[in-house]
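To start, the structure itself, in structure tokens.
Removed from the display is one protein chain of the complex; every other protein chain stays in position.
Labels for the chains are A, B and C, by order of writing; each one numbers its residues from 1.
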Amino acid sequence: MDLKEWFANRKKKPPVEEVKLPLATDEYCALWKQCFQCRELLYTSVLIQNQHVCPKCQYHFRIGAWERIQQLADTGTFKEFDAGLVSSDPLNFQDTDTYVNRQKEASRKSGLKEAVITGECEIEGERSCVGAMDFGHFGGSMGSVVGEKIVRLTEFALEHRLPLILVSSSGGARMQEGIFSLMQLAKTSSALKDLSDAGLMYISILSEPTYGGVTASFAMLGDIIIAEPGARIGFAGRRVIEQTIRQKLPADFQTAEYLLKHGQVDMVVARTDLKMKLAYLIKFHAGPGVADLNSEAPTNPVGERESDRKPVTR
Amino acid sequence: MDLKEWFANRKKKPPVEEVKLPLATDEYCALWKQCFQCRELLYTSVLIQNQHVCPKCQYHFRIGAWERIQQLADTGTFKEFDAGLVSSDPLNFQDTDTYVNRQKEASRKSGLKEAVITGECEIEGERSCVGAMDFGHFGGSMGSVVGEKIVRLTEFALEHRLPLILVSSSGGARMQEGIFSLMQLAKTSSALKDLSDAGLMYISILSEPTYGGVTASFAMLGDIIIAEPGARIGFAGRRVIEQTIRQKLPADFQTAEYLLKHGQVDMVVARTDLKMKLAYLIKFHAGPGVADLNSEAPTNPVGERESDRKPVTR
Amino acid sequence: MTDKKPVPLEFEQPLQMLAQQIEALENQLQDQPELADDIDRLQEQYEKLRRSLYSNLDPRDHLQIARHPQRPYSRDYFERWDENWVELHGDRKGMDDPAMVTGLVDLGPYRVVVVGTQKGRSLRDKQQCNFGMPQPEGYRKALRLFKHAEKFGLPIITIIDTPGAYPGMAAEEHNQAEAIAVNLFELAGLKVPVVAIVTGEGGSGGALAVGVANKVLMLEHSVYSVISPEGCASILWRANDKVAEACRAMKMTAKEIKELGVIDEVIPEPLGGAHHDYDVSAANTKKAIIKQLDNLTKMSGADVRADIQKKFRQIGAFVED
Partner (left out) sequence: MTDKKPVPLEFEQPLQMLAQQIEALENQLQDQPELADDIDRLQEQYEKLRRSLYSNLDPRDHLQIARHPQRPYSRDYFERWDENWVELHGDRKGMDDPAMVTGLVDLGPYRVVVVGTQKGRSLRDKQQCNFGMPQPEGYRKALRLFKHAEKFGLPIITIIDTPGAYPGMAAEEHNQAEAIAVNLFELAGLKVPVVAIVTGEGGSGGALAVGVANKVLMLEHSVYSVISPEGCASILWRANDKVAEACRAMKMTAKEIKELGVIDEVIPEPLGGAHHDYDVSAANTKKAIIKQLDNLTKMSGADVRADIQKKFRQIGAFVED
């Protein structure tokens, strides 16, 4: 079934209400899983085999950061960066529970220390810097650690002149770190400006869901922006908007396909094609870069394939 | 009467149909002139005194290139450039009459050789490059000569690091020079790109009417864009749009005020205030320029007034 | 606005009652001269109470002052900084967002480009300004002026007083997330100095979109937060009556944020808040800006850029194993 058919079928179904991600640990325990969209019962092992995409209706299940990295990185090539970075509690924040307790609970559920995993790896042989967010950890929210890890990854990419790939999945900035969280928007965007001015490539991948401060910073700054089918992406949440404008929004509002139609993403790519597409784009853009353009005579003619370059294939 | 009142009054009147500019030569002969908007009979000498703005309703009459220059330049400071440039007839163009004959007729009516006058002058003591178009000559259309004169003026501004001011009034590109006329859009825009990259200031003034190829090139490329009250400005003409979309357009469509509301111009300035406003803007932007920003340490702190700079006044 | 009497806020009730008592006594003073002493005593008490009240404000009280309907807005500052300031309009692409005011201001020693959010004063103004919530086109208008400033080597001054971006359908369709992100990105790469002042509410990404600056200043009673306290209360407490708690928890007042090292300076306000004296508020902010520009304009373009990058690079609180 191709994307068009899948999407056409999807429309016939009643809109799926708020999808809750099952806990990653439970997921591995369960033998069976029901598709949120077509209601088909699926063998968990088959689902994993198909990169957590329903083989029947192409529904894209939310996946965690490690699954994402495993899907994108060539086997055995991923080296994690900054695994030891953990949040402090700069505001001594407490609502109905303390931030410290909530952090513990988040880690217990996700098995992660923070909502992003960063590192370097090869993608079809192309050395790259990759960061993947995990909505299962604290709603994928961005606090100081997420900001710092993304900036360090960006700095590494700049230093080693590598392409940068960030896979977003986030509810937005982390309230419990208050103004520090807000400033991570500026911090990450600022690092990306340096990367961009050096002529390096950044591909942003938006997965279900990407909202708030993450959308309003690095997620929307890709040289190329790719969304996963059906992913919901926006700045303000659907419910907040409906309350504000006092009217119902169209069913497909803020979906990847809606964003494509409204010129906000370059393409919608099925997860099962994502790795090959990324590799193609990285190879395509591996050229002399902007630095040569400012020299008197470029050593490599612009856009020309180097004779020893690997052939571009998909 | 302020602008708002004037505009409100204007709306009450039936929309003025295609306003024909009286011949410049006739204009000086006539003792009386009737306001196109409020129908008041005005002494021509009073009207000239008031810069061709109706003292009663503030209607801005179309003015010629020489009147414009006389209004903007400090007395006796204007030096014309390229007065000897005249059109050739590269296509041997002929419709119901030859281009050669139409050129002669245009010059007879306007007293001009071409639809733009360019040169340098002082504006409240600020040395500037000024070009003014004349709708009374061949509908202010841009052919090779208009393009060439504007480019030469721009190059002079670049060489001498002077601000550039262009006052547009045009029906668009000149059909009789075919593809040459179209290419003047690229030619003028390209020259302005060089000027801009050198950190120099270009103020575009849009006067009644500015359409087609002139709007789609230099007229819309000002660092600051000023429109005259009531001036009609657009790319496609009102009638063509109405025929295409098969509906009536709002009465104020494509007026200066409509463009202001739609974010297309920085300000609408009455002709009687234009010179002072221009002088203020030129002085305001006379600073170290972008070149200094790229040096290691600017000789003039950015934005700081030089001690010997003339005070900024309006 | 300064000629209108400041409307008292909720927490100012005791002060207002005292003021009414004093007024009542003063009305009787001609008939009963012996009241003079009482009045003096009450006046003293009033001044004491006033000082104590404003030096012991709860974060939520600051929020109320920051949102005071008579609070001076961007235009009030621009007009007072330079009575001949020139407003520039539009994003050049279809919209002139009244919630984002931009123009040219002559500050005396410096000519600057100003960019500020605008809430609107009259009901009609408020509606036009969308209560200070810019549309994506507003952020893009700001960006146009940032680029203008850079081209001509003019420093940029921004004023922040916004609940944030607008949660509307068209705003999402026109990609407000991108509009904000691109501003953060471009502001961080400018070669002219930027000074931002939070004068009222600094709400979320919509505030930051004009807030990435070499120096960020806050007025004494202004607030700056990652989410509105109402939003925070409703999400974390699931209760609308926990706004005061949310205000406290988020540490959103000028003093607290300065202590956290996120901003550079707190600008004092007239006693009772900026709306008690527009002229003094404008003079204070102008003075603070000029002081900052005196240093920033000594830097080269490259240094200005490095400075802004370094500033935000450092912000964050974490532990490294």
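The criterion applied here is as follows: a contact is a pair of C-beta atoms (placed from the backbone, for glycine too) under 8 Å apart; a residue touches a chain by one contact, two chains touch by 3 or more.
Since the model is a prediction, treat every value here as computed from it, not as a measurement.
Shown chains touched by the undisplayed chain in the intact complex: A, B, C.
If you put the hidden chain back, the residue from B:A173, B:I205, B:I224 or B:L281 that touches it is B:A173. Residues touching the missing chain, restricted to chain A, are 196, 199, 201, 220, 223-225, 260-267, 277, 280-281, 284-285, 287-290, 292-298, 301-305, 312-314 (touch as defined at the top).
Contact between chain B and the unshown chain involves residues 82-91, 93-96, 144-145, 147-148, 151, 173-175, 177-187, 189-194, 196-197, 212-213, 215-221, 234-237, 240-241, 244-245, 249, 253-254, 262-264.
Annotation for chain C: contacts to the undisplayed chain at residues 92-94, 136, 140, 173-175, 178-179.
Here is the rule we use: only the chains that are shown with their structure count from here on.
Relative to the C-alpha centre of chain A, the farthest chain centre belongs to B. Inter-chain spacing, taken between the CA centroids of chain A and chain B, is 50 Å. Residues of chain B found to touch two or more other chains are absent. Residues of chain C found to touch two or more other chains are absent.
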